[in-house]
Every structure is written in C-alpha cells, then in structure tokens.
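Only one protein chain is missing; all other protein chains are in place.
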Amino acid sequence: MRFFSDNAAPVHPAVLRALADADRLDTAYDGDRWSKALDARFAALFETESLRVLWVPSGTAANCLALAALCPPHGAVLCHRDSHIQNDECGAPEFFTHGAKLLLAEGAGAKLTPESAAAVLDLQRYDVHQQRPHALSITNATEYGRVYAPAEVAALGSLAAARGLGFHMDGARFANAVVSTGASPADLTWRAGVDALSFGFVKNGGMNAEALVFFRPELAEETLFRRKRAGHLLSKGRYLAAQLLAMLDGDLWRDCARASNAGAALLAEAAGERLVHPVEANEVFLRVTPAEAARLRSLGFDFYDWGPGEARLVISWDQRAEDIRPLAEAIAAL
Amino acid sequence: MRFFSDNAAPVHPAVLRALADADRLDTAYDGDRWSKALDARFAALFETESLRVLWVPSGTAANCLALAALCPPHGAVLCHRDSHIQNDECGAPEFFTHGAKLLLAEGAGAKLTPESAAAVLDLQRYDVHQQRPHALSITNATEYGRVYAPAEVAALGSLAAARGLGFHMDGARFANAVVSTGASPADLTWRAGVDALSFGFVKNGGMNAEALVFFRPELAEETLFRRKRAGHLLSKGRYLAAQLLAMLDGDLWRDCARASNAGAALLAEAAGERLVHPVEANEVFLRVTPAEAARLRSLGFDFYDWGPGEARLVISWDQRAEDIRPLAEAIAAL
Amino acid sequence: MRFFSDNAAPVHPAVLRALADADRLDTAYDGDRWSKALDARFAALFETESLRVLWVPSGTAANCLALAALCPPHGAVLCHRDSHIQNDECGAPEFFTHGAKLLLAEGAGAKLTPESAAAVLDLQRYDVHQQRPHALSITNATEYGRVYAPAEVAALGSLAAARGLGFHMDGARFANAVVSTGASPADLTWRAGVDALSFGFVKNGGMNAEALVFFRPELAEETLFRRKRAGHLLSKGRYLAAQLLAMLDGDLWRDCARASNAGAALLAEAAGERLVHPVEANEVFLRVTPAEAARLRSLGFDFYDWGPGEARLVISWDQRAEDIRPLAEAIAAL
Partner (left out) sequence: MRFFSDNAAPVHPAVLRALADADRLDTAYDGDRWSKALDARFAALFETESLRVLWVPSGTAANCLALAALCPPHGAVLCHRDSHIQNDECGAPEFFTHGAKLLLAEGAGAKLTPESAAAVLDLQRYDVHQQRPHALSITNATEYGRVYAPAEVAALGSLAAARGLGFHMDGARFANAVVSTGASPADLTWRAGVDALSFGFVKNGGMNAEALVFFRPELAEETLFRRKRAGHLLSKGRYLAAQLLAMLDGDLWRDCARASNAGAALLAEAAGERLVHPVEANEVFLRVTPAEAARLRSLGFDFYDWGPGEARLVISWDQRAEDIRPLAEAIAAL
C-alpha cells in the first residue's frame, strides 16, 4: 500500500466518464461549451460574479501564471522558505515572471504569519537597487499539511493590501483546506483578500486539469496571452474543462478531500507523539528511526523519507479506511 | 459537418481506453511504467537507439522546448514566413528561448527550400550586432498541407549541417506527412539530418499528449529541466504516455492519418482548379467567392475563411468517406 | 580621411571639459546635481513639463528600455524592416522586453508611412495566438539618412493613437533630423504623439551618454528599476549627466549636427545621380562600382560598402568643409 504521493493515485471514475462524455466535436482551444461553462460554475461555488477561470494542465502553470499576473520582472514575491514555488518548480516562477525574486519568510508548518511576512518586507529598502515586493503567495494547505483558517488568510490579506501587494494562494490542496476548516471557498479566498487562486484538482482525483481562478477578472486578460505563450492553451481544451466540471458536480471535490483528510486523521491518531506537525489535511509527517521506517516498509507500506528521522505519508482520495487502518496499527505498534 | 480544424475532432476510442487502462497507481511525473516505455517504443519506430522522447501536453510546448534546446537567447531560428511558430504561438518561441529571433524565409506552400533558406542566411552579417542563426525549423506537413519528401528534408539537413544549424521539424501533422510520402519515419527525420521532432498526436486522434523526439539524446538532458520549469512536467504523466503508446499500438497513428489524408484527396479531386495548393495531407485550400462560401455553409459545412477569396478545409481522423462525399459534391457543383 | 561612422569620431572638447568640471565629489548613481538638473534642462528644450529624462550609456539601452516600457513580453512592436532595433542590436529589444516580437513594415529610405504601417497591423489577427501590437517605433533620421518632418511623425502618431500603440522614436541622429527639418524638438516628438525618445548624443560629439526622454512621465517609474536591473545605472552617473548638459549648453548639439549635415550636403551635391537616397542628414549612400570604390579608397577615403554596388559615407561633427571637399571632388571626378 502506497502513501508517497497523491499524484500517484488514479483518476476518479467520474472524471474518466466526463472525458468520454466530452468526446464529441466542438471548437478548439477554449471556445467549447465546457470551457465556456467554467466561469458560471465557479462563480456559483465562490459566491461572486467577479471571477474568471482558466484551465491549465499543471499546478506549476497555475501558480506561475498567477504570479506573472501579479508581479513584474523587477518585482519580488514573498513566500515561505519551504513553499513549493521556491523548492519544487525548478524556477518556474522566475521563468514565467521573467526573473522576479522570491523573498523567503519563516513560519511553523510552512505557514506565514503577518509578523513573519512583515519582518521580511521591513528589511527591504524600497529603492531601485532592490526588487520591490509586488505579491504575497501562500499555500493552503501547506507543504506540511497545515491549513490557514479564514481569519488567518484575512490577516495576511490585510497585510497585502496595506503594503500594496497582490495576493496569491497556491491551492494544490485547496480542497483539503476547505474541508478541514469547514470554511466556504469564498471566505477562504476573495473575502480574505486573495486575488488569484491555483485551485488544484489533480491531487484530488483529477487527471490533468487545474483551475486558475482570478478574483480580479482584469488579471485574466493578459494571462490569456501568457497561457498561450507558455504552451498551456491546449488545443482540445474541452477535455480539461470537462474534468473540472466533473469534480464540481455534486461537490465531488469535497468528497474526495474529505476522504483523504479522514485517512490522515486516522494515522494521526495512531501516531500520537510521533507527529512533526499537527495533521489538518491529507499529509502526515512522522518522527521515525531508520529502523522503524524499515519496519513499516517491510510490512508493505511505501512513503518518502523527509529529512533525517522523518517520514511523509500522503493519503489519496481513493484510499479507504480499511486500507489505511493496517498502517495506523503498524505505526501504533512501533 | 465541420471541416474547420482537426483540433475540434474527438479523441480516438483506443486512446480513451488507454486512459482507463492506465488508471492505476504508479509513480508521479514521468517515473511510471508508461513513460519509461516511450524511448524503446519510439526507438523501434524510428529504427535508432539514438533517441529520447519526452511527452508534453501541447504542440507549442514541443516546438518551443525543441527550439530552446537548439538556439540560445542571442541566436536566431530560420523558419518559413507562414510557419506556426511565427504566426500562431503568441511568441512562445521567444518565451522559451528567452528572446531568440525568428528569421523568415519564403517558399511556395509554406515550404522552405535550400535556396530560400540560404538567401536569408546569406544576408546575415555574422557579427555581434546580429543574432546568429543557430537553428532551422520546418513544418511537415506544412501549414498549407504540403509535404516534404525525404530528399527535400535531407537537402535542408545538408544546408543545416553546412551552416552549423540545429534542425527542428514541427510535425504537428507528421503522421500525415509520413503517410503521404510513404517514407519511413527515420528517412523523414534523423536520416535526413533532423535533430528534434515535434511528433503530433492531438490533431490525429489524441487528447492532450504530444511527443518531443530528440535524435541527439544529449539535448534531452537540459530539456528535462526546461520542461519542468515551463510547467509541462505533469504530475500524472502516465496519462500522457499512455496516449502515445495507444497511438503507436498497431500503427493506429498511421491509420488515422491515412483516413484524414484520404478525405482530403476526395475533396481535392472535386475541387480541381479551385485548389490553391496541391493537396498532399489532410488540408484543402480552395478558391471560393464569398457567395460560394456562403452556399457551402448554407448546406451545413463549416470551415474557416483563409484570407480573401479562400477557404480552408481540414479533414479529421474520424471523418469517413461517406461524411465527406456530400461536401465534395457540393464543391463540384459550385 | 574616414567616413565610415560617426561613432568613430572623437568627443567634442566641450564634453571633455565638462567631465573635468564634474570631477568633484557628489552622491553616487543619479542623485547628484548634474543628474538632477536634466529634467529641467530638457523640459526647457522640449517646451513641456511633462517629461522625464534618464541617462544611459548606449543608444541600444535607450531604445530597448523605451520599448520595454511600451510593450509587454506578449506584445509586438511595429518597426521598419531596415531599422536598427531589428538589424543591429543583437536582439536587445527581445532581451529587454522579454521576448516581444518585432513586426516589420516596408517604406522607402527606411521610413514608415501610415499606409505601410497599417498594412502590417491589418494582417494581425488580434487573438491570443498572436502577439498583439503594443508599440510603433520609428527612427529619425533613418538608417538611410532620411528624415521625418513633423507632419509625417504626426500622421504616424495619429495611427498609433487610433490603434492603441505606444510611440517610440529612435533618435540616435535626432539632432540631424531637427537641424534638417528646422522643426522644434517639441514639434518633432510629443506634439506629434511620440511617447518616448532615444535622444542620441554619442554620434554627435558625446562620449558615452544618451538621453532617454519620456513624454509620459509615468513610464519613467518602472524604467528606473529596469535601468538598474540591466546594469545601466552607472555608479558615477554624474559623468554621463555632465555630457548631456554640455551638449545642451549653447545648443552645441545643434551646431554639431549642422556641421555634419552640411558636410553630407557637400557630398550629395557632388554625387548627383549616384545618390541612392536623398541626403537629408549626415549620411550619404552612393552607387559606385567596385573599381570606383577602390579608386576612392586609394585616395585615402575610408567608408563602408553597403551591399553590392553601394557605399555608405557618414559625416561626423568634427569634419570641416575643407576636410570633405577633396572627397566631393573625387566623387565628382569618378
């Protein structure tokens, strides 16, 4: 049984069915009926008409198109030292923004706070010799499976507004954050000041479609050009749009996230003192000795080591409680 | 009945089945069994071990990653004035290469010749005040549905070698060119000096997977980083690899191209003197008056106007002779 | 006697004196009294307070910072096929703009007309598949020594305004154009719709200082960052500012241009039917056979061949009539 990545999981059957349903003639690129339905569907979910949605085939594309919309080449983006955009995208933010600088702030569990963010902002000189901060980017849920509650996002949104920064949320696991906090998607984003959201579906049962949601619709205009220019305007876009619509149908995205969060909670309970971070989404970070890690692997559980003496376990949408319980028991028995 | 784009066509059922078959757990990105199978499968097709294949979700990404591998920011790429990379990718070549310049050459039917290419190359000064040509890029089949035979490619390959240029082929409709010329994929590419091929599948029955084939494997090394950095290393890559494998299975890609080429031939025969270009692949360019175009549309046929007095008709893999015959008859009856 | 480039000429003594006069302690970069005096001095010359001036050490930097201020990476700049930004800056426009495309228009003597510019603009599709035109750039005096009169600039300015394009003038030889047309600097620029002017001094007696003049002052704000980021905010900027001030003092820039224009007129008179272009500034293009060119060189005159059967002769600020007359006579005697 594998717990190494929610990217490794299969695609939800409803998504596969949606692909088959979309397998009809329509116009190319994003002129088809599925693509055109996105704005209205997301507007309903987010309780606002002030919204534009673009499909893209990867979270990296969503993140970096958002950053390019918010930050010029001579600007800077404030993010957490352990964020995905800093550590796991091979400089895609620098590529899409044409060389903006990532300014790195601290915070437990890869969460920024207004204080940790302000500390970095206050060190900048705001003269032409430095790249001026133009945007703030946070991840919800974070790389360590922590979530920001609406009030926490709003506190950062206030800081962003006060400092004149655009505000981006990397929501590769946004679904897990919504389910975890019980907040509405609106409260967790635009009502808290978020300008652009990378709303992830691939880790949550999708195949290769993510939603880039702009709450300032004017930001979408230039991004349409940037998306094309980056090779992300796929010619048969309806197969991406259909995936997103399928995930929204009947709140499938919530069901999937609920399942993976629940699986993580099961492990968290068993792990007790071994937990490196509180478990709030679908990731569990454990303190384990090499011998303990080997023991778990010998029992057939796959996962990544995460630095010395730690292991990362990620639960996917398709793992049921009965699949996970044996691991929980094995951890408890260590 | 629509004839406006092969991008509008549905996906081949075998591709959909392949997606369902791939719908199992495996590692993320391109570490899975499907992705790992690509090199060997394409090596067999191209009769060479000197080859590396990367999947990407769009032809623009394939083209521009290839160009970036062949040309530095301060270099230039020679291509046809009517090429896709010049006119239809919103500057993606400039984005991926960080500002290389496209040098534009002439040629009937959007085909370059050694003479037309040399004419442009000879005008360059080769001093530091100009971007030095580093690559040659041709499209086979071209934007106007013309094909290059192996000897024609080889003549350009010789020019490229003599001038120290890398050689890229945009093969968004490579399948149509292979079927049209009857040449082997090898004869049409690396044996004729091609270094990198964008091998298109989406216009030919695929969903969102194209193959970037390097015949100089060392070019793939840097490109792996560039692909990631451009957001094109999708996290569930096996769903792209599976599409490519399905298209290769039993030479499905040839069958699809054979079908669309045959449909175009049917129209060509009916069009006679109206043809703007010889029909060699799956595109037909007709001289029609506005009234004639309106007449065809009133009969239910969709297509694009292509400049004043011309229309473009594109046949897709799924259009059968009986679907096309009514249009052929309507054209003949104009 | 050399006639190959006005870049080869020495520096005017007044400029050298100004450097010595500026050789005192002051603040670094552009905070010094000389740099701070520029706006007012150029405002007086251009009869407008709506102006910001930045020194830069090269015309390429001036041109490309202007283009970057007017055109985003996914945009296009319309210019003449024979312009310096297209042919002689090794892709600097693409570098500074992060990949904007130059669209090339025709026109005798390297001059654009509203018609030739509109012809190119009208071919663009204005969809996301093409880089949308954002700016128009002309050169005054042109590469072939032709000048635009105020009405000609204004006609292009109207086109730019109607099409929503920023308007840049490459004025590497702006002084020659001003003197040639007898127009005021204002009439030749902002009153005719020009947004940004590269005002050249180096070819006209300066050492290494050019003025980038923005008539829309807000464009200067971002450019200050771009200038720094491109390494063009020199640390002892006062030695650049002092050059510009020296050239403005007593209208020295006009005197220098008047001298070089007059020299060219002398040659033009002698050349008669040999002239390839009317001589309106300080450049003379002659039809000469190889034997005739060799004859002139054997008499000690240096110049560049300019394609087959043509020669380019450039007059510099420091060449007096008595220096030039022997060449005029030699040409007349061919």
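Should a chain be cited, it is by its letter among A, B and C, assigned in written order, with residues numbered from 1 in that chain.
Criterion: a contact is a pair of C-beta atoms (placed from the backbone, for glycine too) under 8 Å apart; a residue touches a chain by one contact, two chains touch by 3 or more.
In this text the structure is predicted, and so the values were computed from the model without any measurement.
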Identified contact with the non-displayed chain, of C:Leu51, C:Leu156, C:Met207 or C:Leu313: C:Met207
Selected from A:Phe4, A:Tyr29, A:Phe46 or A:Phe95 as touching the chain missing from the view: A:Phe95
Chain not shown: contacting residue from B:Arg229, B:Arg258, B:His277 or B:Arg312: B:Arg229
Touching residues on chain A - with respect to the absent chain: 73-74, 76, 87-91, 94-95, 98-101, 128-131
On chain C, residues whose C-beta touches the chain left out of the figure: 2, 4-5, 7-11, 16, 19-20, 23-29, 56-61, 64, 89-92, 95-96, 202-203, 207-208, 225, 228-236, 239-240
Positions on chain B contacted by the hidden chain, ascending: 72-74, 98, 128-129, 131-132, 222, 224-229, 233
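We take it that only the chains that are shown with their structure count from here on.
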Separation of chain B from chain C, taking each centre as the mean of its C-alpha atoms, in whole Å: 42
Mean-CA-position distance for chain C and chain A (Å): 50
Multi-chain contact sites of chain B, meaning residues that touch two or more partners: 89-91, 95
